[in-house]
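Complex shown without one protein chain; remaining protein chains in place.
Showing chain A:
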Amino acid sequence: MKTIKQALLGATSAFVLFVAAPNLAQADELTLCWAAWDPANALVELSKDFTSQSGTTMKFEFVPWPNFADRILNELNSGGKLCDLLIGDSQWLGGSAENGYYVKLNDFFDKEGIKMSDFADAAVNAYATWPKGTPNYWALPAMGDANAWFYRKDWFAQPEIQAEFKKKYNRDLAAPTTWDELIQVAEFFNGREIDGKKVYGAAIFTERASEGITMGATSALYPYGFKYENTPGKYDMEGAVNSPEAVAGLEAYKKLYKCCTPPGYTDAYMGESLDAFKSGQVAMAMNWFAFFPGLYKDEKVGGDKIGFFVNPKEKVAASTLGGQGISVVANTDNMDGALAYIKWFAQPDVQKKWWSLGGYAVHKTVLNDPTFTESQPFAADFLVAMNQVQDFWQEPSYAILLQAMQKRLHDYVVADKGTAKEALDGLVKDWTEVFKDDGKL
């Protein structure tokens, strides 16, 4: 009998430990989810300070970009508890706010004295608010970003290339400032032999599965005058999405794709753009500012060999928005720990260190620092870009809207189906159906 009692006691203790141990571990442990890219490594480094100050162990779940949305949105939709903190895309704000996946942070900000006016206005608007532009905060701006360009400064500087360009176009070869110039420079370099190797004009985004071609093509559409609505908030897309300016923008993007990208460049996004540039295949490439610190440090193509420029304007100056805010996942078991991380991250000193490590802080203490524009060769362009950013829909139905645009653009640009006007007319039709389903039209 005594043996049975001892066995029961042992089993009960083991059960209690088994049940309680994970919870005990969770109390001083936080999991932060984000995409797997250069800034994520900088954040790991930065978060060591939080661990040393708070004693909270930081765990990270970084998902490669092509699977990031799929993986994390599945996690949120299924009520998973993987992430305590999430640095999610700006487009997810609408759905995550309305479905209760994110914690609303207004009360917390008020209590802790965290002011949104301390952060860049465009960043707050894009990364923190839902409905967009209203003082309802679901995230703290964490990482400013926009689509921009980099080029082979050493090729541009070669006297014989400069002379030939001047002779051909009657102007100096320099980083393009308009889309017309961009296409011209890309055409000039395309097929040229430099250092005994055939090179191509530009590496741009053409990826089909996630968001690639939309992010790339909007970098042409926005400057040409593309608008989502005629009147903001009215969902009146006819004549805005498929305006003559938007058609011209899409045609320009296709022209650049057809004339000047390397062979086999039909499904390319961030990784492919970086590869094409680093392997010396292209004269220019588009990509997010987030990669620029790494590119500048690159031994083969960085330093003096690389130059940066903001997305060229055409009718207007505009850049495609990237970047994210950091949110507290409503399902977390460690709410206090997660909020403590947000409070720590919002501090000006932490934001300064974040920038110094390669993260794009959008705190005004960092951006308004007189030395900021000189701190990195791309810092001034970053400031310009962040003041002219435009973002995709942030609606709860953003995923359907994005998939429709991916399909229409890829069909036209890469698969040569129909005209630009037909592609954008089709897009208006697709989006109208979505908003009708949502009861917004």
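Just so we're on the same page, a contact is a pair of C-beta atoms (placed from the backbone, for glycine too) under 8 Å apart; a residue touches a chain by one contact, two chains touch by 3 or more; residues count from 1.
The definition used in the following text is that contacts and distances are computed from a predicted model.
Not every chain of the complex appears here, and the one that does not is recorded in UniProt as "Carbohydrate ABC transporter membrane protein 1 (CUT1 family)", selected from "LLM class flavin-dependent oxidoreductase", "Phosphoenolpyruvate carboxylase", "Carbohydrate ABC transporter membrane protein 1 (CUT1 family)" or "Pyruvate dehydrogenase E1 component subunit beta". In the complete complex, the residue from A:Thr51, A:Asn74, A:Asn368 or A:Thr419 that touches the missing chain is A:Asn74. Set against the missing chain, the residues A:Phe165, A:Phe205 or A:Tyr265 yield one that touches it, A:Tyr265. Interface with the hidden chain, as seen from chain A, comprises residues 69-70, 73-74, 76-77, 79, 95, 98-100, 208-209, 262-267, 396, 399-400, 403, 407, 410-412, 414-417, 437.
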